[in-house]
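Shown next, in structure tokens, is the structure this report addresses.
Here the complex is missing a single protein chain, while all its other protein chains stay put.
A and B label the chains in the order they appear, each numbered from 1.
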Amino acid sequence: MELRKQQDPNIAHEIPDEWFTPKNKDERAAEAVVRPSLSYWKDAWRRLLKNKLAMAGSLFLVLLAIMAIIGPMISPHGVSQGNLVNQNLPPSSEYWFGTDELGRDIFARTWYGARISLFVGIVAALIDFIIGVIYGGVSGYKGGRTDHLMMRFIEVLYGLPYLLVVILISVVMGPGLFTIIFALSVTGWVGMARIVRGQVLQLKNHEFVLASKTFGTKTPRIIRKNLLPNTMGPIIVQMTLTVPSAIFAEAFLSFLGLGIQPPLASWGSMANDGLSSILSGHWWRLFFPALFISLTMFSFNVLGDGLRDALDPRLRG
Amino acid sequence: MEKTLEVKDLHVAFSTYGGEIKAVRGVSFDLYKGETLAIVGESGCGKSVTSQSIMRLIPSPPGKITNGSVLFKGRDLTKVKESEMRELRGADISMIFQDPMTALNPTITVGEQIIEAIIQHEGISRKNAKEQALDMLKLVGIPNPKERLKHYPHQFSGGMRQRIMIAMALVCEPEVLIADEPTTALDVTIQAQILDLFKEIQVKTGVSIILITHDLGVVAQVADRVAVMYAGKIVEAGTRREIFYSPQHPYTKGLLNSVPRLDLEDDELIPIMGSPPDLFAPPAGCPFTARCEHAMEVCSRAYPFQTRLTEEHHVECWLQDERAKALLAR
Partner (left out) sequence: MAKYILKRLIAMVITLWFIITLTFFLMHSIPGSPFNEERATSEAVQENLEKFYQLDQPLIVQYGNYLKSVVTFDFGPSIKKSSQTVNEMLGRGFPISFELGIITLIVAVISGITLGVIAALRHNGFIDYLAMTIAVLGISIPNFVLATMLIQQLAVNFPIFPVATWSSTMHMVLPTFALATGPMAIIARLTRSSMLEVLTQDYIRTAKAKGLSPVKIIFKHALRNALLPVVTILGSLAASILTGTFVIEKIFAIPGMGKYFVESINQRDYPVIMGTTVFYSSILIIMLFLVDIAYGILDPRIKLHKKEGI
């Protein structure tokens, strides 16, 4: 008991008498400490900026995109223009990344490959997004029997081995860029549709949506303030992670000879061409396409991870 | 009365991105043998953190006991080694959590979850441990216990699961049972049954109970003594009778006024306006100032001293000062 501070009249009297006056109401309200609340997007942005790996990934992707546009132009050699005299030259000031067995400039071909990879990745992600949002949105919004049937169909598609289907379609339609994108889109949207449906179901009758309605909040505001932050997060992340898997699929098909056809270049077909160079020691023919596929996929993956961490409202701290 | 547990000037803080949250700011109380002490307060007042700090169960990092001591059987639990603490947990001090739906492992049978605690602490054979678990299930009123041992948590109702949690907590005959909102997640009728079970078990085993709750109805039913927490401090404490019939702190009065009472004709409920202060930057004075209808200048400038009214009843409020009484009388 002795440990506890008793009200000691002597100490208490050190508190001046004039403090014993009623407190003004307004003054009291002002004293309530209010922590500055960050908006959802600002907060997410702040978290993303703090993620060094994700930032490094984005920087690489920006540089890659710039080089994909201007790279083939600043190279003095054409993409498919070969010169057998210059075959299998190591990297030099003339050919920065060396040449391949047909004397083509690997520097120019690498940036052309970047165009193909980025194009395939982004277009595939966009198509997945469009189909997925429509399919998943309708399924989740309609609910009931429609939802049940639509989900059964997705289950069947989900059971299909994705790359096998892509290979089959490529065989049937003949190789090419359009084929690859088409083949990737046939099964690729399933994941997105599932996510969208889940989000829609969850949000449709969610309490905070209902609460906003009850308070008479206008519809666009509900969408912007409540639905978007909660729905867009997983969708953005899914899109970001679709890109590397599409880039991989393109490279994989091209590596098997089912993708981009010569004389055009894709990282996958360049790696396939470079395969024979393993034994001959022309390492640069394999190294550059391999390096750029890996770096690009790595960048998209870390960016996707960073976005997931940044956009997950449950992780807000 | 014999003291089982003494908590002295306990401070607990959590470091987060936004800064340090001082969740518990100098909490002291004693727990006597065989009594039920209720710690009451709004969510976020630090009552759960206090209880978990006693068992050193706060996640660390980010949580940390920054000051104070917890004396149990002559040892300071804030200082003992983790391995010693582990021997105490479940054997000498047990804990029951709020949500029996999530507090049991969904993929392990309830029998195994009870038995593993016995084996851990008593080092007896599995067969004997099973016998003991059976007896315990009978004690907490699980029908058909032999069969039920083999069942998984999802095969039980909420009330039954909480009984299992109680059985699990008491199976090694601890001296202290900390129950953190044990009835909040349950239906009202089940709540009453569980509270009766607490009383029954206390009579049979003599266990001391710390009951963490925000529900004054629960307090009225089972507590011997009550400590009212606000913003990480105990602002008033006393016997149940003292707290319910002569509350001194405006916050305690507010809590009582916001609960429906059948014994009063005038059944108008008066909510406490506003919300508790942010514990990132706790105010220098009394944390209740912003919500208090009697707030004075002094309240926001200095934290009030403790005024002891009886053996058990004490309160920390400037209204106890003679000058404030004069002001109110005017």
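Assume a residue touches a chain if its C-beta (ideal position, glycine included) is under 8 Å from a C-beta of that chain, and two chains touch if they have at least 3 such contacts.
Only a predicted model underlies this, so the values are computations on that prediction, with no experimental measurement involved.
Participant: Omitted chain: which shown chains does it touch?
Facilitator: A, B
Participant: Considering the complete complex, identify which of B:11, B:33 or B:86 is in touch with the unshown chain.
Facilitator: Of these options, the touching residue for the absent chain is B:86.
Participant: Can you tell me which of A:102, A:167 or A:201 touches the chain that was removed from the display?
Facilitator: A:167
Participant: Looking beyond the chains shown, say which of A:237, A:265, A:297 or A:310 touches the absent one.
Facilitator: Considering the complete complex, A:297 is the one touching the chain left out.
Participant: Provide the residue numbers of chain B that touch the chain removed from this figure.
Facilitator: 55, 57, 86-91, 94-95, 97, 99, 102-108, 116-117, 120-121, 152, 154-155, 165, 168-169
Participant: Considering the entire assembly, which residues of chain A contact the chain that has been omitted?
Facilitator: 53, 155-156, 159-165, 167-169, 171-172, 244, 248, 251-252, 255-258, 271, 274-275, 278-279, 283, 286, 290, 293-295, 297-298, 301-302, 305
In this text, only the chains that are shown with their structure count from here on.
Participant: Between chain A and chain B, what is the separation of their C-alpha centroids in Å?
Facilitator: Here chain A and chain B have centroids separated by 46 Å.
Participant: Enumerate the contact residues on chain B facing chain A in the complex.
Facilitator: The touching residues are 8-9, 16-18, 28, 274, 277-278, 280-281, 283, 289-290, 294-302, 305-308, 314, 318, 320-321, 323-324, 326-327.
Participant: Within their complex, state which residues of chain A touch chain B.
Facilitator: Where chain A meets chain B, its residues are 3-8, 11-12, 15, 17-23, 28-29, 31-35, 317.
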